[in-house]
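Here you go, one structure.
Taken from a larger complex, these chains appear in their original positions, while the remainder are omitted.
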Amino acid sequence: MSDIKKFCYLNRKAPYGTVYAWESLEVVLIGAAFDQDCSLVFVDDGVYQLVKDQDTTELGIKNFAPTYSALGDYDIKKIYVEKESLEARGLTLDDLQHLVWEDEDDDWAEKDSIILVSKDELKTVLEEQDVVLSF
Amino acid sequence: MKFSIQVNEGPYTHESSVSALNFVKAAIEAGHEVFRVFFYHDGVNNGTRYTTPPQDDINIVNTWSELAKANNIDLVVCVAAAQRRGIVDEGEAERNGKDGNNIADGFRISGLGQLIEAGIESDRLVVFGD
Amino acid sequence: MSTLHTVNKSSYDRNTLETCVSVANKGNEVILIEDGVYSAIKTGNKAGVISDAMGDVNFYILGADLKARGLNESQLIDGIKVVDYSGFVELSVKNDKVTSWL
């Protein structure tokens, strides 16, 4: 086994209705300190987590969506969103937050973190992982 | 009009506690009476004083306690559900040999009959759950 | 007995809304709350669950839950009325009972 394991955070649930989305993100932030390979996968209702302009003021609870935009600072560059899940829900990439990371090898250029994948591409992503944490 | 509310899920874990809180506040603002909130299933976890939610989030347990005090709402935690989940008041601690209790201010532990009674005596029973 | 039904699940995850609508009586009202609001997006492929039932049942949606999820009124199926919590309470009063589909 190599020293670095591939960790995958598998998100299938909508935010706010249940706490899984938020507590999953808390694991990701802690996990980032461990220098493992890290992928986030959003599939089914999990894609709703990344919808932009979330505003919980009227609900009276914490809005945790801004935390997603901090993922780049934690060196998390692989955020896979399943295309079929997005399409079924009538959403496009434009409905999601624009998440980026800065590439130090390319003069700190901002690069997209969200990678739109088809079901077939997702198969390959999942196959490669060593540890899958499901939420 | 006289409302009662049933809450089936724990705070933070599920939105139902927040939905119920917001519904109760709006009902009171509209001049209605909220007779009882009955906490069942994991809803009993709304009634522990041991929670320490993040500073930047709502404190659900305290909000219940304050709302109940200001508006004379009966907050009832189901005893059978509480025993399975570890919510204990003084009486329960004594009966079940526990060395302490964790019930929050303004909540009381009682039987399922209180839910049926709420259904009979209220004009509307509204259930929030998963 | 007129009925207000509450639905708090996404149609993309569960069959809750479909069951609710299939046993709701003509003239009944449905309010989408919590994750139930996702079912109301007009471009989604489950939009038919609501639009097909719209003639028999009135649909409402809780604005606070819509905003929390980054959605807005322009994305909704036509004819769904956005209400706040006081509107939710009014609907509970106006109907004879509230049935929650959990």
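Chains: A, B and C, in written order; residue numbering restarts at 1 for each.
Everything that follows uses one rule, which is that a contact is a pair of C-beta atoms (placed from the backbone, for glycine too) under 8 Å apart; a residue touches a chain by one contact, two chains touch by 3 or more.
Values in this document were obtained by computation on a predicted structure and should not be read as measured data.
Let me make sure I understand: only one instance per chain type is drawn. What is the full copy number of each type in the complex?
Taking the whole complex into account, we get A x2, B x2, C x2.
The definition used in the following text is that only the chains that are shown with their structure count from here on.
Graph shape for the chains shown, where an edge means the two chains touch. Line, ring, star, complete, or other?
Basically all the chains touch each other, so complete.
If you average the CA coordinates per chain, which chain's centre is most distant from that of chain A?
The chain farthest from chain A, judged by C-alpha centres, is B.
Per the contact rule at the top, check every chain pair and give me the one with the most C-beta pairs in contact.
After counting contacts between each pair of chains, the winner is A-C.
How many angstrom between the C-alpha centroids of chain C and chain B?
That gives a centre separation of 26 Å.
Taking the mean of the CA coordinates per chain, how far is chain A from chain C in Å?
Roughly 29 Å, centre to centre.
State, to the nearest whole Å, the distance from the C-alpha centre of chain A to the C-alpha centre of chain B.
Centre separation, chain A to chain B: 35 Å.
For chain A, give me the residues that contact two or more of the other chains.
Counting only residues that touch two or more other chains, chain A contributes 16-18, 59, 61.
Pull out every residue in chain B that's touching 2 or more other chains.
In chain B, 15, 22, 130 touch at least two other chains.
Can you tell me which positions in chain B touch chain A when the two form their complex?
Contact set of chain B toward chain A: 12-15, 18, 21-22, 54, 56-58, 130.
How about chain A: which of its residues touch chain C in the complex?
Residues of chain A touching chain C: 13-18, 44-45, 48, 51-59, 61, 63, 65, 87-91, 95.
Write out the stretch or stretches of chain A touching chain B in their complex.
Against chain B, chain A makes touches at 16-19, 59-62.
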